[in-house]
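Certain chains of the assembly are absent from this excerpt, and the rest are unmoved.
Naming follows writing order (A and B), and every chain is counted from residue 1.
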């Protein structure tokens, strides 16, 4: 073991080090609760904005905005998103591609003939209410209710699971989205 | 830079090292597709076994087996499981506790009065059919259909999302489970 310097010097060096140590560079890749809540709110805001754009500027503008939302909020660029929207039916229940997500939100895609455009249904309010979050470091999942109210004052509630990953730019992206109408009992 | 040994020795040392290098110790915490598929099959098998135990040995035996299944296949010991079973209703939609999961599978818990025991409904077949898997290293999620057939030959299909983590013993545990009846159209 090499001896570097006598005690006095060591103490001096340590004091300087301690001062330095107050500010190590810290990179933190973990997803926080705050980030999840913000991403949920952003999803709700985007839904309402797509509808507002549709009402004000028409379908083409709504579609353009929906594409922007999908490209920034979902993780299709990773290769797949596990997306089970609320209102899809067989054999196109799952929308693992960007095209399938876009068709669900704004309709008008002959490849998805049963889609009428979920985001165009007059939504005015959208509120996520979480039951639980599991923050697993570089991924996170949430489960809870999302309450919607449309322009006629009609309310709808869905059971919602979202999964998130963080991209290289530090933004959360949805890699999982399972939405279902509440079971009404037998 | 310290010189360790002349070229010949280096080459000799490298040869020995290369031989050694063939077998570094490798610990791999990542969840594989094979592990996810096995965990899904184990869940199906457990469901059928709980029902078979119920038919053969009665409810107490079925409950005991269900507890064993929950304790080995789910991650309640982590603090929470994000569990939205197929048939639950408000205000007990989500079963984030072990007690809530047990009540759902075998019923008989006055704290969950609407539960009649999903695992006791005569299931004879259970088949997961995945649409997509996202393996995120130490966590994994799957989405797809699960097809059930009961003792009367009646079939039911649900949309299913499972999330998995790997525990210290190397076993997968379900930390997310969202199940919903298929949307039948408006």
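Heads up, the rule we're going with is that a residue touches a chain if its C-beta (ideal position, glycine included) is under 8 Å from a C-beta of that chain, and two chains touch if they have at least 3 such contacts.
Predicted model only: the values in this text are computed from it and were never measured.
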- Since every chain here shares one sequence and 2 of them are in place, how many copies does the full complex have in this file? 4
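We take it that only the chains that are shown with their structure count from here on.
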- Note on the structure: Here subunit A maps onto subunit B under a C-alpha rotation whose angle in degrees, rounded to the nearest 5, is 180
- Item | Chain centre separation in whole Å, for subunit B relative to subunit A (CA means) | 24
- Message: Using the touch definition from the top, list the residues of subunit B that touch subunit A in their complex.
- Response: 78, 80, 82-84, 86-90, 93-94, 96, 114, 131-132, 134, 136-139, 141-145, 159, 161, 163, 165, 175-176, 178, 180-186
